[in-house]
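Let's turn to chain A:
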Amino acid sequence: MTMGLADLIGATLLVLGCAFYGAGTVGLLRFPDVYNRLHALTKADNQGLLLVCAGLAVLSGSWGVTALLAVIWLLGLTAAAVSAHLIARHARHGPDPGVSAEEP
Partner candidate 1 sequence: MTEVVHPLPIVVVLVSLLAGLAIAALGERRQRLRTVLNLTAAVLKLGLVLWIALLVMDGVVPVFRFPLVPGFDLLLRADSLSILFASLSAVLWLVTTVYAIAYMEHYDNRARFFGFFSICVTATMGIAMAGNLLTFFVFYELLTLATWPLVVHTGSRAALRAGRTYLRFTLGGSALFLVGLIWLYALAGTQDFIAGGSLGLLELDAHASLRAIFVLIAIGMGVKAALVPLHAWLPTAMVAPAPVSALLHAVAVVKAGAFGLVRLVADVFGGGLTAELGLGLALAIAASFTIVYGSVLALGQSDLKRRLAYSTVSQVSYIALGIAIGGPIATVGGMVHLVHQGVMKITMFFCAGTFATLLGVTRIDELDGLARRLPWSAAAFSVAALGMIGLPPMAGFVSKWYLGAGAVAVGQTWVVAVLVASTLLNAAYFLPLVSRMWLRPAPDRWPGGSQPSAWVTAGMVVPALVTAGLTIAFGVLAGSTLSPLDWAIAIAREYVP
Partner candidate 2 sequence: MTGIVLGVAVVFLLLNLLAGLWRIGAGPTAADRMLAVLLFGSTTVAVLLIMAEWQGDGALRTVALLFVMLATIVTLAFVGTPSDRERP
Partner candidate 3 sequence: MTTEALTLLVFAPLAGALVMVVAPRRAAAPIAVLSLLTLPPALVPLTRAVRAGELVQLPLAGFAAPLGIVWRVDALAVTMLLLSVAVVLLVSLHALASFPPERESGQRFWPLWLILVSSLHALFLSADLFNLYVTLELVTLAGVALIAVRGEPAAMRAAMRYLLLGLMASLFYLLATALLYGQTGTLDLYLVGERLEAGGLTAIAVALMATGLLLKAAIVPLHVWLPAAHGKAPGPVSAVLSALVVKAALYILIRLWFWGGGGQAGEHAALLLGVLGALAILYASAAAIAQRRLKMLVAYSTLAQLGYVMLLFPLASAGAYRAVVFHVVAHGIAKAAMFLAAANLLRALGSERLQRLAGAGSRHGLDVLAFALAGVSIMGLPPSGGFVAKWLLLAAAWQERGWAWVVVISVGSLLAAVYVFRVVSLAFAQPLREPERAASAGEEQGRAQLTSVAALLLAALAIVLGLASAPLIALIDQGLPPGMLR
């Protein structure tokens, strides 16, 4: 049960990533309105994903995996950005009447 240096670095990165995720969630739960939550969540989660990917890349020690992780992170970045943008617009222009029907 020994841990090499690479493992140590990888694990640390991973733990840090998780911490960012945790922060994002706290933001989602605690922040006062939808824009604040959005901001906190996406930022933190992207950071978290980056750190997790980096950590895993180190742990795996394989270039192929690292490349794939990079692609995933980049795509995740785009997806998160677009989603956050769209949700924000939706929130600002007012929910469409159909959807809002469920609101109390």
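Here is how the candidates were picked: all candidates are chains of the complex that A comes from, given by their letters.
Annotations
Please note the rule applied: a residue touches a chain if its C-beta (ideal position, glycine included) is under 8 Å from a C-beta of that chain, and two chains touch if they have at least 3 such contacts; residues count from 1.
Computed from a predicted structure; not experimentally measured.
Every option in 1, 2 or 3 comes from this complex, but the candidate touching chain A is 2. Listed in rising order, the residues of chain A touching candidate 2 in the complex are 1-3, 7, 10-11, 14-15, 17-18, 21-22, 24-25, 28-29, 34, 37-38, 41-42, 45-46, 48-49, 52-53, 56, 59-60, 65, 68-69, 71-72, 75-76, 78-80, 82-84, 86-91, 95-100, 102-103.
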